[in-house]
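As structure tokens, the structure follows; a few thoughts come after it.
On to subunit A.
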Amino acid sequence: MPDLGQYAVYVLASYAVSLGLLAVIILASIFQARRIRARLEEVESRKDRAA
Partner candidate 1 sequence: MIALLSRDLALAIRAGGGFGLSLAFFLIFTTMVPFGVGPETGVLAVIAPGILWLGALLACLLSLDRIFQLDWEDGTLDLIATSPVPLEGLAAIKALAHWITTGLPLVLAAPVLGVLLNLPASGHGWLMASLALGTPALSAIGTFGAALTVGIKRGGLLLSLLVLPLYMPTLIFAALCVTRGAAGQEALTPLLLVGGITLGCLAVLPFAAAAALRVNLR
Partner candidate 2 sequence: MASIWEYANPRKFMATSAFVLPWIAGLAGVCLVVGLVWGFFFTPDDFRQGSTVKIIYIHVPSAIMAVNAWLMMLVASLIWVIRRHHVSALAAKAAAPVGMVFTLIALATGAIWGQPMWGTWWEWDPRLTSFLILFLFYLGYMALWEAIENPDSAADLTSVLCLVGSVFAVISRYALLFWNQGLHQGATLSLDREQNISNVFWYPLVISLAGFGFLFLALVLYRTQTEIRARRLKALIAQERMG
């Protein structure tokens, strides 16, 4: 772990916030994708059953 000196808290804080925000957008995209994909499959199967 490099010696970050007196500014350690700032460097670590900015890395933590940034990686955190990236995680948020990535996870949000994944969950949204799963939700839409599930609803689409449900409606498509409903359509196939009806046809």
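The criterion applied here is as follows: contacts are C-beta pairs under 8 Å (C-beta built on N, C-alpha and C of every residue); 3 or more make two chains touch, one makes a residue touch a chain; residues count from 1.
For anyone wondering why these and not others, all candidates are chains of the complex that A comes from, given by their letters.
Note that the structure is predicted; figures quoted are calculated from it, not measured.
Q: If you had to name the candidate from 1 or 2 that touches subunit A in this complex, which would it be?
A: Per the touch definition, subunit A is in contact with 2.
Q: Taking the complex as given, what residues does subunit A use to touch candidate 2?
A: 2-8, 10-11, 13-15, 17-18, 21-22, 24-26, 28-29, 32-33, 36-37, 39-40, 43-44, 46-47
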